[in-house]
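As you look at this complex, bear in mind that one protein chain is not there, while each of the others sits in place.
To keep things simple, chains are lettered A and B as they appear, and every chain counts its residues starting from 1.
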Amino acid sequence: MPAAYSLLEAARVAWMPADGALHGPIVDRLMFWNLVALCVPAVVAHVWLVFAMLRRRPAAGVFPAAIRWGLLAAFCVMYTWMALTAQRLWAENRFAGPSLSAMQVEVVGEQFQWYFRYPGPDAVFGTIRPQLVNAAAGNPLGIDPRDAHGDDDIVSSTLVLPAGREVDLQLRSLDVIHGFFIPGMRLKQNTVPGLVLHIHFTPVVVGTYPILCSQVCGLGHARMQARLLVVSPADFQAWLANRERARAGEQGQ
Amino acid sequence: MKRIFARIFTTNHRTLGIFYLYLALAAVAVGTMLSLLMRFHRVWPDAVIPFFGIMKPEDYLALVTMHGTLMIFFVLTTAPQSGFANLVLPEQIGARGMAFPRINAAAFWLTVVAFLVLISAAHISSGGAPISGWTNYPPLSALPGAGPGQGLGMDLWLVSIGIFCIAAWLSAVNMLATILGERRAGMTWTRLPMTVWAWLVASILTLLAFAVLLAAVVLLFSDRHFGSSFFIPMGDMIDGRVVGHGDGSPLLWLHLFWFFGHPEVYIAVLPGMGLATSLFANFTRRRVAGYRMMAGMLVAIGLLGLAVWGHHMFVSGMNPYAGTAFAMITMAIAVPSTVEVIGWLATLWGGGLRLQAPMLFALGFLSFFIVGGLTGPLLAEPALDAYLHNTFFVVAHFHLIMAMAGVFSVFAGIYYWFPLMTGRLMNETLGKLHFWVSLITAYGTFLPMHFAGLAGEPRHYDRLAGPVTSFPSLIPVERAITYSALLLAAAQFIFLWNVFASARRGRIAEANPWQATTLEWADAEGPMRIERGPYEYELPSSGKGFHPQWESATKEE
Partner (left out) sequence: MPATFTRNQVEIERKDPGIGGKPPYDRRPTGGGGDGENWDNQPSGRHGPRELLIRYRLGVLFALAGDLMFFVALVSAFFVRQSSGHFDVHDNFTNDWLPLAVPPILWLNTAVLLLSGLTMEVARRQLFHEIDVMEEWLGLGRPAVKRAAPWLMATLVLGLMFLGGQWIAWEQLVREGYSFISPNPSSHFFYLITGIHGLHLVFGIFALMGALVGMFTLKRVELRQVAVDSVAWYWHTMGVFWIFLFVLLVFFQ
């Protein structure tokens, strides 16, 4: 059993990217056991089929009903186990909101670019008006200059996060439905124009993780990618301070 | 002239069934070619394809959209349902014909019109075919400026599908009236062949689901042309301009579309399930164990299938509590499906299978149903679907359970009912070759996609190489899939050759060549009152070993 586990574990590692989120290992374990639970009946059923095909002389009698019901009961138990274990994870991740100390970052999807906005020292996002969106003029998200809270907002095309701190992502879209997908964080949520959606997670492992778009959004869909950089808290503070200085400098001009 | 007109616009259901199969053949040929172009491009993205040129990203997305639309609507909703039902349903229930032959014919010709309009979407407009996938989520599908092909191409798609909805509605009305009202005396509910049960449930689903799709299409058309905002939210932007002036909800489209979309996939697969039961009984020479249970499970799958649409929307922005509710009901639908599979496996357990071509394809159907179906419960869990949604894992799942199982059920039906259509048998050797090559290459095409999905590869990507990640480990996988797909497509030429050569020169079939019990094989009118069940096969210890339904019950005993 452990040998089989490690073999399959190797296969798993070869196919799912390394996970870096707090809940990542739980998802991976669930995925692994689900796949095992489903592969076994698939193989058994095919052995059964081959056996039936090779059996030339027909056997008398009907397949015992007791075994049929037993099989069905076993499957029902399996399905229930699958549903409940997964449900617990889903409830943990999605039913409850983020903790109050979670860092707030806004993610905005646009054809065909991801933007990430940090609220800056005042910890409040500035208001946004679609009419003001003008990437060429340096305001890709349409931050309203009349709102003081927006003066210190930092807009980045890379998502930088400190390891070990829970982050609450606020997902928006400017034009069409996009899909915010970080495979390494086992995270996916569509961004829907007109809605502000929240997901929260805790990145744990330092590294670079691709961010992909998982909902077809037009001809640039395959190129709508960004990077998640999970860095140590010290590096994150340094990066943030750097960007805040640059932003203050811009505002000063 | 009048005779040609009468022969083309015939109301004879047999002929219409064959017409539907021809339409499905045309659609599957085009759809397969599109998918091969897609596969070719994924492996050799910079190649110049003859008659096509270099494939741009929007070309690829247009191929994806048209491939999905053609296959789901014009192959899997027509052939197993309208195609075969028109061929044999009236005979199987002992009726003289369909309840409304002219409505039946009208439904077919409307489907043809819809097909032609859809094909024109790719050619008529300068923008080409739509690029938003067969699901066409707004605002991408609601704003003509959102991409190439989203202008006239999208409008033509909407018109085509709108016409298809009306054709489906007419067809379902006809089938339901026939099944409920035209059964011969004595053809009680428990004496119906399982195919009829399947067509009954699929017709009810067709009736309910396509009406909702039609409403969604009308609302989307209104958003595109009449300034309404059913799906376009306030402040929505496209190309730097604010175009959203009303509080529309893109999620409304998702709900309406998937309320149609999920029953649609059951419409595609239920007839195959009914046919599998029939064929297993026929070629194992056994009664169907648990007939009532099997029929009841078809009904259960149909009913539950109307309540699970939200499992396509776990990460769409829908309320997570609704996600839980949909997850539970979706897991519940695994139960009747498992009962069906156990029923089939139990029927097969006794051995002594007559492994002729129709049976092989029914077994292939079962294999794909099991493998494709088992990944369903996994995807039904929102926590795992949050990783796998819109990756190639889902593509593998629905291609195995819907495309391959559905197509194998169509093959099984054609091999099986070929003698009824032409009076001849298809070549058995070619049939076996077709089966084995198709089975192996189909698994070769779609099993590796599970791994690509686990690696995180999203759908609708025209190439793997992106600015941040290129999925380098998947390039050999993609190549293997493409080679397999090419072989799978090539194998179908064996089938086509077999069909058209056997129609002319195949072995003449005797009456009831498969020694079946269902009424379509009767060579005479049969009794006025049906007294036998549909699958009265017994082990060959008593006489000829089976009692066809057209025999009266008083003959034996």
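To be clear about the criterion, a contact is a pair of C-beta atoms (placed from the backbone, for glycine too) under 8 Å apart; a residue touches a chain by one contact, two chains touch by 3 or more.
This is a predicted model, so every value here is computed, not measured.
Enquirer: List the shown chains that the missing chain touches in the full complex.
Expert: The chain that is not shown touches these displayed chains: A, B.
Enquirer: Which residue from B:G127, B:G248 or B:P448 sits in contact with the chain not drawn here?
Expert: Per the contact definition at the top, the residue touching the missing chain is B:G248.
Enquirer: Give the residue, chosen from B:A79, B:L214 or B:A522, that touches the chain omitted from the document.
Expert: The single option touching the absent chain is B:L214.
Enquirer: Among the options B:S160, B:N174 or B:S409, which residue touches the chain absent from this view?
Expert: Hidden-chain contact among the options goes to B:N174.
Enquirer: Looking at B:G17, B:G68 or B:G235, which residue reaches the missing chain?
Expert: Of the candidates B:G17, B:G68 or B:G235, B:G235 is in touch with the missing chain.
Enquirer: Over the whole complex, note the residues of subunit B touching the chain we left out.
Expert: Subunit B touches the chain not shown through residues 94-96, 99-100, 103, 169, 172-174, 176-177, 180-182, 184-186, 207-212, 214-216, 218-219, 222, 226-230, 233-235, 245-249, 252, 255-256, 259, 525, 528-529.
Enquirer: Where does subunit A touch the missing chain, residue by residue?
Expert: 127-129, 144, 194, 196
What we mean here is this: only the chains that are shown with their structure count from here on.
Enquirer: Could you put a whole-Å number on the gap between the CA centroids of subunit A and subunit B?
Expert: Taking the average C-alpha coordinate of subunit A and of subunit B, the gap between them is 31 Å.
Enquirer: Once bound in the complex, which stretches of subunit B touch subunit A?
Expert: Going by the criterion above, the answer is residues 56-58, 61, 64, 131-133, 137-140, 143, 146-148, 233-238, 240, 242, 244, 247-251, 284-285, 289-290, 315-317, 320-321, 323-324, 327-328, 331, 334-335, 338-339, 341-343, 345-353, 355, 363, 366-367, 370-371, 374-375, 377-378, 380-384, 386-387, 389-391, 451, 454-456, 458-463, 466-469, 473, 539.
Enquirer: Spell out the part of subunit A that touches subunit B in their complex, as residue ranges.
Expert: On the subunit A side, the touching residues are 12, 14-17, 27, 30-31, 34-35, 38-39, 41-42, 45-46, 48-49, 51-63, 65, 68, 71-72, 75-76, 79-80, 82-83, 86-87, 89-91, 93-95, 110-111, 129-131, 133-134, 174-177, 179, 181, 183, 186-190, 192-195, 197, 210-223, 225-227.
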